[in-house]
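Right, I'll just put the structure down here and ask away after.
Removed from the display is one protein chain of the complex; every other protein chain stays in position.
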Amino acid sequence: MDVFTLSLWALRIGFVLLIYAFFVVVARALWRDLRAGVAGAGRPLARLLVVGSPEGRPQAGTSIALDAVNSLGRDVNNSIVLDDSFVSAEHALLTFRGRAWYVEDRGSTNGTWLNGQRVEVLAPLGYGDEVQIGQVRMRLERARQE
Amino acid sequence: MSGPGGTPAPRGRRLALQQLRLHLRPRLRTRGAVPALPGGQPSSPPRVARSLLSLSLALAVAYAALAGGLAYWQVVQAQALTADPLNPLSLAAARAAPRGTIYDVNGVVLARNVRGPDGERLRQYDYPYTAPVIGYSSTVFGTAALERAYDAQLTGLVSLRPGDELLRKFRGQPYDPSDLHLSLDINLERIAVDLLGDQKGAVVAIEPATGRILALVSSPTYNPNRVVDPDGGRRYMASLQARDDSPLLDRATQGLYVPGSVFKIVTAIAGLGSGAISPQTTYPDQPAEYDAGFLVDGFRVHDFPRGVQTDHPLDFYEATEVSSNIWFAHAGLDIGAANLESWAVRLGFGARIPVDLPSSPSQITGGGGPLDGFRDRVELANAAYGQAEVLVTPLQMVLVAATIANNGVLMRPTLVDRLTASDGSVTPLEPQAWSQVCSYDTAQIIGDAMRLAVEGEYGRAFAGAAKVPGVPTAGKSGTAELGGDAAPHSWFIGYAPADAPRIAVAVIVEGGGAGAQRAVPLAGRLMSAYLGVQR
Partner (left out) sequence: MSRALYRAGIRPHLRWRELGLLAVVGVSLVVGWASLESFRTGELGLGNASLLTVYLIALALIHVAFVVTGRRMDEILFPTAAMLAGISLLLMNRLPQDLVTQSIAGRELPLGPLQLAWILVGFSLLAAIAIFVRSDGWLRRYKYTWAAAGIALLLLVFVFGDVVGGARLTLRIGPISGQPSELLKVILVVFLAGYLAENRALLASGSTRMRGFTLPPLPYLLPMLAMWGLALAIVIVQRDLGAALLYFLVFLALLYVATRRISYVVLGVLLFLAGGAVLYVLFTHVQDRINIWIDPFADPQGAGYQVIRALYAYGRGGILGTGLGAGLPSVGDVPSIPAIHTDFVFAALAEELGMLGALALLGLYLVIAQRGFRIAATAADDFRALLATGLTLVIVVQAAIIAGGNLRVLPLTGVTLPFISYGGSSLLVNGAVVGLLLALSDRAVEAPPPGARANVIRRAAQRARQVGGRVEEALS
């Protein structure tokens, strides 16, 4: 076994091993995804903390993970279901546009309120701001550091 | 306006009404129109996610199947694929390493490597008449016969050393050729070739207890040295292919001939094995049928020559000794087509014989007829004594003789005893039993009958010349009628010594006349030479 053949084979095997190294580097992210389940994996953009909920649905104190586009309302097809009597079927939208959050009303019966002010169509909000939908009050918070 | 934390009471009734309206309002599904938000109508992702899980599972199963396929072809079947002579790798390997040497049973070199005029590697065959067995290995024409069957081992594509497969890649020289040691005895082979001479035909000699082929001759044959010759090879090959007498054909394994009376042994095996006949079976009409012939559905079966033992009905032993067509025709009809077929199949009829050379299947009928493949009883009766559409190869017939010699157990015919690797390690190829054709007793009975056919008072006239002096010999001669004016084929199958057989032979001389003329004495001289007895 001469040096050349040996090193040649080292290169060849090394090539294949490096492809497997690629898998190893990727694996951490893949494993985390699998553990978290396919739904809602990954770090949420922000969180919505339920501050007050007289009817209890959702429970006060719940922290809801937010995506870039979130629909709020009573209908089950919303991404955030608020089962409160005074919430319309399709009540509001909470979206992340550019670098800020915006809340908009979708023509609900009782309106959407931001820090006590009624939202006219669309309004920007920041972390710490409070949104009221029906009887449910929620506060926008940063995502927890993982 | 309401503030955070409370809902004003006066709105209660309006709210209730509005709630009612909410419930009553039909739940329309939007169709087509999409809201202005580019994100679209948000819905519930978890449902999609769950089906995605099942989908990923299905995908994982599919890819696992692919991985399984890879493992199958690259690990399980790798050896078989590499050894396939059609694999272009063998051509590449051939250029790289010197091919293995082929030896006979005593270590005599049969095929070796030499350098050609331009320095290229050439094969040299010291004994050209071994061509039907060894074949040739040429860069132009590829490989043939044993050179082809063991191409992978001879070029070194397949290594014999354990664990070598993986490590082989890392050596500078990845190919490790092996040498072949044949069971062929070149001395016996030479004698057979001399005896056959210019006559067309074949000789096969085999060791009944192990199936090892001791000699295999086909005539006419070709000179493999001229085939591999880089200068005249193409012209020589073209001339070989143009000849009428097919020198490239291995008559021993692929030549199909009418067997004549040698086939009666097969009938006997079928009859005694199935119980349709017994050694004492006689046919009362037989004496009368000598003159008139045995009438089968309008066809008359005759005995040749007449006048031998014609005064009484013959039993099995006598019928074999005098080679009575009429007796065997009767027996064939009693045995029936199905039994004849199934016992013939046990002997290897109807399929390629598993030997390291290309072989043609032997047949007992052309097939397609209503009587289990036979056209009618006439054909069955004629086939029973080796005519009609029975076609056999000499290799098949020597296996018939070897079966009887080996007490009813047919051994697989082999040409290679062992392979040796470059480091000296040896891989022997053990003899294998191929088929239990008939019982020990049946073999004894038939063996006794065959002994009578050579040594008996009447048998001597037919096959006496096959007897090895001083050694009990058994056998059967055959004269295969071809119809018309053509001279019949001269056949003999047999073995010696009859009590402890060491060699079984099959000899055919095309157009050699009656069996006694050509094939019988040839077989006798051959067996005598092998057993070391002077004649």
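By written order: A and B. Residues from 1 in each chain.
Rule of thumb we're sticking to: a residue touches a chain if its C-beta (ideal position, glycine included) is under 8 Å from a C-beta of that chain, and two chains touch if they have at least 3 such contacts.
Only a predicted model underlies this, so the values are computations on that prediction, with no experimental measurement involved.
A.B. asks: Touching residues of chain A against the unshown chain: what are they?
C.D. replies: 4, 7-9, 11-16, 18-23, 25-26, 29-30, 33, 38-42, 45, 67-69, 95-100, 102, 122
A.B. asks: State which residues belonging to chain B touch the missing partner chain.
C.D. replies: Residues 26-27, 29, 31-32, 34, 37-43, 45, 47-52, 54-56, 58-60, 62-63, 65-67, 69-71, 73-75, 77-82, 84, 86-89, 91-92, 165-166, 169 of chain B touch the chain absent from view.
Going forward, only the chains that are shown with their structure count from here on.
A.B. asks: Suppose each chain is reduced to the average of its Cα coordinates; what separation in Å results between chain A and chain B?
C.D. replies: Computed value for the inter-centroid distance: 72 Å.
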